[in-house]
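In this view, the complex is presented without one of its protein chains, the others remaining in place.
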Amino acid sequence: MSNHTTEPHRISPLRAAFSNPLGLIASVILALVLLAGLAAPALAPYDPAKVMIFKVNALPDAEYLLGGDGSGRDNLSRLLYGARNTFIGAAISVVVAAMIGVTAGLFAGYYGRSFDTITSWVADGLMALPAIIVLLAFFQALGSSIYLSMAVFGILLSPGFFRLTRSLVRSVRNELYIDAARVSGLGDLRIILRHILLAVRAPVVIQVSIVAGISIVVQAGLEFLGLGDASVPTWGGMLQDAFDNLYTAQQNVYWPGLAISITVASLVLLANSVRDAMQGGMRPRLSAPIQAQSNPVNGSIDPQAILQLRDLVVAYPDRQGWRNVVKGVSLTVKRGEVFGLVGESGSGKTQTAFAVLGLLSAGGRILSGSIRFDGIELAGGDDTQFKALRGRRIAYVPQEPMSNLDPSFKIGDQLTEPMQAVLGLSRAQAKARALELLGRVGLRDPERVFKAYPHQISGGMAQRVLIAGAVSCNPDLLIADEPTTALDVTVQAEVLDLLRDLQAEFGMSIIIVTHNFGVVADMCDTVAVMREGTIVEVAGTRDLFTRPTHEYTRMLLDCVLDDPPVRRYSGVAEASR
Amino acid sequence: MNNSQDLLICDKVNINFGAKQVLRNVNLTVRPGETVGLVGESGSGKTTIGRAVLGIGPVSSGRIVFEGQDIAGVSPNRRTGEATRIQAVFQDPYSSLNPSMTVEDILTEPLVARGMATAAQARMKVKELLSQVALPSNASARFPREFSGGQRQRVAIARALALSPRLIVCDEPVSALDLSTQARVLDLFIALQEQTGVAYLFISHDLAVVRAISHRVAVMRAGEIVEFGECEDVTSRPQHAYTQRLLLAAPVADPVRQAERRAALRALNVPSSQS
Partner (left out) sequence: MLRYIVVRIAFGAVLLAVVCTFGFLLVFSGTERVALNILGQSASEADIAALNAKLGIDRPLLVQYQDWVGDAVRGDLGNAWTTTGTVTEILGRRLPVTLSIVVTAAFINALVSALLGITAAVRGGIADRLIQIVSVVGFSIPNFWLGLLLVVVFSLTLGWLPATGHVPITTSTLGWAVSVTLPVTALVLSGIASVSQQVRGAMIDALGQDWVRTLRARGVPEGSICYRHALRNALPAALTVLSVQFVALLGGAAVVEQIFAIPGLGELTVRSAIAGDVPVLMGVIVAMIIVVITVNTLIDLINAWANPKVRLT
């Protein structure tokens, strides 16, 4: 199977922040600002309220290092004291927002039902309120204490935490390890504390950082509008003073704004570095990009062959450089043949198939080797050769039918769009052909399916739709990647029958990628067994099952569970403990 | 069919999700030390019955009796006595282990949660559990992501064994595994049953897997059990038309026999319900 499961690394958010240079710088700046606020009385050269008349709007000098404000007070001292006020305000709103939002989110996400519905509505409602307007409107009722306003602002910000926590909990709640914990006898509260909090910890830390930034900006905004306590030095208040004196002393606009911006930027960078670390660290470091080289097949072009692979190497970048997932695969698919590519997960079978389609996942490259389709070399050049063949002569049937249909478009659109774009059919011709094909693949009501959206049909029907799309161009080669793995057995049998009939009707070649030897036995003429990126054995299907030559093939066939001996029940052999 | 020596009895169990009835009148028994295979396609309700037995899914009516106690609708943390000795192994070994917990944390959790051991005692037991599932004892300090799918499933089995279970509900425990790993994990299940006398309710969509491990087999379709009997009978001489179709639909790894079966399936000529 082709799934590369990547899991988030869950490490301590703080360690994550320091692991990246920007995060480290941001942390240092934040620590300095925090320190400045705490130690303001010791650091500030003057009392922030001390007025010196001759220093009104003064430029920086030896006494007032950053100059004086509109009342002749020292800008530097006010800036230091402002840091203190800023942090208290931000802390209040963050704590209020996080306490309300995270708690409500945990319970709403875990229990769902009416509590979830009601809290979600409340959150939606709060999010529809413009925070500053609300705080302004309540200014008289709240009084001039900015801290009370910040607490109210915390309530207005709580939906952010709520939504985040709720969606995280909902995704974790359906994880099987929560079921396992319940079966182990853990009560709900312990499951929330032990398993769920762990999963929401890092994202909540990120959100705290962001919300702290928002609070600082809004608090400064309120103070700028004059809603703060005039006797307390604040960054927003300093900006208000600068605004009042804008025409006489522009220089005072810069310092408080810079203080706000640098602090907030540090919070954002901190959040980003935590997020990057959570998502599995930095991007892979690419060693010098390698140009794909094709090794032209010497002479031996087989006229019987529709596809010839020679020494194909496919690689993906990882932290060390390139990691080969297909390591020198050579094979030949004849015209009109059904070719099986069988192997366990990580064998490279799906990547080989994607290479032939020119549709490797992001970052993947054909490093070397040759892919020759009907005499045309595909590897080594850019994408143009692949583009010329895909959907015209080479077609593809995927593994998961539902996720391979665009959920936003009707089935009919998705069938006819390529027919118009690739085959040059008119709209009406394309529709007629689509309906004909939908009938051909065994769908009883083609008109209805044509008009349906993907979520309105079943998985088996979706797979028939995808097969109809694949054969719509009358391809020479159909690549089917585990085409029945996601389907129920009875549907699987029908879909395999359909593929077999279509193969006979269209005379196309099929490559079936599968892990299931039953599917191989049912469908294939020739089989290649893959392991860890290489082919260990290629044989005719009957030969492979009767006379497997490679040890690995024999081992795999031994693991097949067809008709094992049935176990006999003889009561409890041994008294249960 | 109900018999005093049955370990688990599902008696006329009905389950509704909202207005939709997903399980209709299900009767099922499991004897001590026995494996009962539960086979069916997606949406047949096989997982739903497993969750009901475990106490993590709803029961609308009917009884689920384990060792004489009716446990229908009782959640695991409110179960007492013998009823705590029902454990589970789930399908996906990737999502059934918490990625941020070590193997030791995972294995000691059930013991501590049930108050059956102190944290220190539980840690002593980890080594024994790991050796039971043939994992090295140094595995305990590692995280799930450091293990392959098969090894993870062994950790999940060890967790189920921690409470000395009488019954393990196994929900598709080998479906996510590769062929060779699947065979080894099935062997482990059988060996553990022979050692400890634990019974399995073994849920799978794969008739071949069910046949390999079960003593008796129940076939489910659309919320009902259509056939329940000895493994040999159900998997070799199925009575119900649906079981026959299910049996013939799964391709076997033998081109000659598969061609015959394909012909036989077509001959059955069951008007295939549109999928």
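A few comments on the model shown:
Think of it as A and B in the order they're written, each chain with its own count starting at 1.
Methods note: contacts are C-beta pairs under 8 Å (C-beta built on N, C-alpha and C of every residue); 3 or more make two chains touch, one makes a residue touch a chain.
Worth saying up front: this structure is predicted, and the values here are computed from it rather than measured.
Counting contacts over the entire complex, the absent chain touches A.
Considering the whole complex, the residue from A:M150, A:L239 or A:I511 that touches the absent chain is A:L239. Which of A:A42, A:A62 or A:A128 touches the hidden chain is settled by the complete complex: it is A:A128.
Shown as candidates are A:M150, A:L405, A:L437 or A:L498; the residue that touches the absent chain is A:L405. Considering the full assembly, A:A137 is the residue among A:A137, A:L193 or A:A432 that touches the omitted chain. By the touch rule set out above, subunit A reaches the unshown chain at residues 121, 124-125, 127-134, 136-143, 213, 217, 220-221, 224-227, 239, 242-243, 246-247, 250, 253, 256-257, 260-262, 264-265, 268-269, 272, 357, 359, 362, 387, 390-392, 394-396, 398, 400, 403-410, 414, 417-418, 421-422, 453, 455-456, 466, 469-470, 472-473.
One rule holds for everything that comes next: only the chains that are shown with their structure count from here on.
Taking each chain's centre as the average of its CA atoms, subunit A and subunit B sit 32 Å apart. Only residues 5, 7-10, 175-177, 179-187, 190, 194-195, 198-199, 344-345, 443-444, 458-461, 487-494, 496-497, 515-522, 541-542, 545, 555-564, 566-569, 571-577 of subunit A touch subunit B when the two sit together in their complex.
Chain contact summary for the complex, subunit B toward subunit A: residues 31-35, 41-42, 51, 54-56, 75-77, 79, 84, 86-88, 90-92, 94-101, 109-110, 113-114, 145, 149, 156, 159, 163-164, 166, 178-180, 182-183, 186, 190, 194-198, 205-209, 211-216, 231-232, 235, 245-246, 248-256, 258, 262, 265-266, 272, 274-275.
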